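Heads up, the thing below is written out as structure tokens.
Here the complex is missing one protein chain, while the rest keep their positions.
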Amino acid sequence: MKFVGHHILSVSQFDRADVEQIFDVADHMRPYAMRKRITRVLEGAIVSNMFFEPSTRTRVSFGSAFNLLGGEVRETTEVKASALAKGESLYDTARVLSGYSDVIVMRHPEPGSVAEFAQASRVPVINGGDGSNEHPSQALLDLYTMRQELQAQDRSLDGLRIALIGDLKYGRAVHSLCKLLCLYDDISLHLVSPPELEIPAGIADDLTAAGHQIEVFHSLEPGIHEVDILYVTRTQEERFPSQDEANRYRGLFRLNQSIYTQHCEPNTVIMHPLPRDSRAQAQELDDDLNQNPNLAIFRQTDNGVLVRMALFALVLDVVDEVDNHAKPVTWFTAKRNEPLRP
Amino acid sequence: MKFVGHHILSVSQFDRADVEQIFDVADHMRPYAMRKRITRVLEGAIVSNMFFEPSTRTRVSFGSAFNLLGGEVRETTEVKASALAKGESLYDTARVLSGYSDVIVMRHPEPGSVAEFAQASRVPVINGGDGSNEHPSQALLDLYTMRQELQAQDRSLDGLRIALIGDLKYGRAVHSLCKLLCLYDDISLHLVSPPELEIPAGIADDLTAAGHQIEVFHSLEPGIHEVDILYVTRTQEERFPSQDEANRYRGLFRLNQSIYTQHCEPNTVIMHPLPRDSRAQAQELDDDLNQNPNLAIFRQTDNGVLVRMALFALVLDVVDEVDNHAKPVTWFTAKRNEPLRP
Partner (left out) sequence: MKFVGHHILSVSQFDRADVEQIFDVADHMRPYAMRKRITRVLEGAIVSNMFFEPSTRTRVSFGSAFNLLGGEVRETTEVKASALAKGESLYDTARVLSGYSDVIVMRHPEPGSVAEFAQASRVPVINGGDGSNEHPSQALLDLYTMRQELQAQDRSLDGLRIALIGDLKYGRAVHSLCKLLCLYDDISLHLVSPPELEIPAGIADDLTAAGHQIEVFHSLEPGIHEVDILYVTRTQEERFPSQDEANRYRGLFRLNQSIYTQHCEPNTVIMHPLPRDSRAQAQELDDDLNQNPNLAIFRQTDNGVLVRMALFALVLDVVDEVDNHAKPVTWFTAKRNEPLRP
């Protein structure tokens, strides 16, 4: 098994078969995430959730995914609360922590830090985001959601037409997603950004080398015609050289229901890696889209739990054991357990 | 079932039968909280404990209550560690988090924020305190404790004589408690506060409309005569317009054993929503009362676990299942598991 006992550090480590395997396992996790039944397959196992940078969504999603498999979560949420503040190396921290748990999820602001940490760890490490570098579980859940949304239209990822919109320069989610799209065939991409926030040339080259079609747009409306999916991103303000520079781009591209109705094909799916910036000056995705059934942003985050369950199950080699430890659910389960659209 | 799948946002949503039902379920939880036996009824369930304002007591109490029912706890303790800091709306945060757990407990400094959050959540939300507005589980555990203390004297809540003492203007615990008292009959209240910190007129009107008797006092000693319960509160310094203004009231009403002996009827019960302010200038409840068997403040916090277990069990519809998932306790259980007074 290729995944068992391995680190998950970058989407670059996967080929198409790997990605399909992750998605198949994620599908298998759905009844557990939806509380149709529970599984205790990881009863007694411990994940160490090391978040050296603020995060609610990713941290809780990984933690819940591990709980849903029956395991326990130990958590660290602040770099200043750690021995790193006393001059400890990542090597030492990794060696020590890998004695406390069966698997580690780590987020850290420094690009490359998670890979460095993983080299010293004696248990598998999953990258929960290392600065502007990688966030592989986000890219996987995004692609998984695209697959699911297309399946509802009896289509597959091959032949996908997608618009990537917003800050394509600093958005690590976009970069990792593009790497995954290179594993598929015949993708058509609209790259919609301000001229200064275009996608890095290396990534554009990779897409072209994979045989994909790229078209660049510097304004929103023409870019959202004739695509299946709009993938909108917020301006990654915290990664800009200065707040002043970041402010120049706040609210530049704003999608709302009226623009959507006027320019998009019917049933164009709207995605966003979240959080979306709802401050009055930003609003890259207007709240008036909340009733649009094609808004898939919350199906994305729901799917994040499935994908993270799949990563844990694969790395810890329990995929075939999950159903053997299943039990019925005896408590009230809310509608939230149903995807809003099948 | 009225509670199943519903939010718990305000004491105003309860009628007397609801409150009695919560209390009966809380009684049923006692052997589990006292470690006479354990239950695994919520095995596999997850609560998301979202505390956007510092809290130890309420946060740990809710978390332990969920653990005692067999469930897991995912926790967020800082607003700055959250996507809200990146401009995310409460709506988005709620929709996302409600995909990660079966029930959410939320504390937030803004009045009304928890109700707003609940509107977008797809799982039940329990208000853990929203600023100066509501703290329903505190009011319920206070009233539950009063019921228990009176039962020990073969009496019921109807006909209760109670003195509310201290900062009656800003104390949300007092306000919520008064709303609950309106559901009962023939209550006599002594409202003991500085003139500037009297109870809001609306609450006083509600009490009168419920047929209760109110008497206002501006000094401590006359106010504590001829009541069954003293409900003492600290000055809510953090809710005052300025620290200077708050300081004027620090230590204004200080109850100690000598005053108690001189002015109170025998066996007058002493309660406090805690924390009590033990700084030398404050001490609204002197430490010399710690040996007084009528000091019920730690029975209150112990009862908080029971009441919160009851809320979870009611909302998640497992009241009738709790005993079916019971197991014996095999470890040492300390005396703390016994209420200090039966």
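Note that the chains are named A and B in the order they appear, and that numbering of residues resets to 1 at the start of each chain.
Note that a contact is a pair of C-beta atoms (placed from the backbone, for glycine too) under 8 Å apart; a residue touches a chain by one contact, two chains touch by 3 or more.
Treat the numbers as computed from the prediction; the structure is a model and nothing was measured.
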item: Among B:H6, B:R35 or B:R254, residue touching the chain not depicted; value: B:R35
item: Contact partner of the left-out chain, one of B:S12, B:Q119, B:Q243 or B:T333; value: B:T333
item: Candidate in contact with the missing chain, chosen from A:G5, A:G112, A:G159 or A:G211; value: A:G5
item: Residue numbers in chain A that touch the chain omitted from display; value: 4-5, 41-46, 48, 72, 74-78, 80-83, 85-89, 91-93, 95-102, 121-124, 315-318, 321, 325
item: Residues in chain B touching the chain absent from view; value: 35, 38-40, 54-57, 59-61, 63-64, 67-68, 70, 72-73, 75, 77-78, 234, 237-238, 274-279, 282, 287, 290, 297-298, 301-302, 305, 327, 329-337
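In this section, only the chains that are shown with their structure count from here on.
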item: Superposition of chain A upon chain B: rotation angle, C-alpha, nearest 5 degrees; value: 120
item: Interchain centroid distance [CA atoms averaged], chain A/chain B, Å; value: 39
